[in-house]
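With one protein chain held back, the other chains of the complex are shown just where they sit.
Let's look at chain A:
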Amino acid sequence: MTKLTQRLGSTATALALCTGLVFSAQASADDLAAGKKLAFDRAKGNCLACHHIEGGKVAGTIAPPLMAMKARFPDKAKLRAQIWDATAANPNTIMPPMGRHRILSEKEIDQVTDFIHSL
């Protein structure tokens, strides 16, 4: 009986770990919605100032449209790094360093990254 409880317990832990992994790899619908709001908000991410994003109105034309992002950034961490400080890859870029200059908080950058990566 004790053995069974122990087994059940470890199975439960394993299950929890799995769900946890799935959870972190796939953003929740809430995070995606929050990321979208931040990306479209003129006072926040304002990605639309320069990038076309499906569903966004009056987008700018300075930068490439944000689409097929998983193909362009198979590694989500690289996309996050680009959003956090685009000047690391190109010091002359016109893209504001969203994290380095604290335009967005770390949590907001996570949410924007989730949303952009989903495009």
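Keep this in mind: a residue touches a chain if its C-beta (ideal position, glycine included) is under 8 Å from a C-beta of that chain, and two chains touch if they have at least 3 such contacts; residues count from 1.
The rule is short, and it goes like this: contacts and distances are computed from a predicted model.
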{"item": "Among \"histidine kinase\", \"SoxAX cytochrome complex subunit A\", \"Nucleoside ABC transporter membrane protein\" or \"NADH-ubiquinone oxidoreductase 23 kDa subunit\", UniProt-listed name of the chain not shown", "value": "\"SoxAX cytochrome complex subunit A\""}
{"item": "Absent-chain interface as seen on chain A, which is shown", "value": "42, 48-50, 58-62, 87, 94, 96-97, 101-103"}
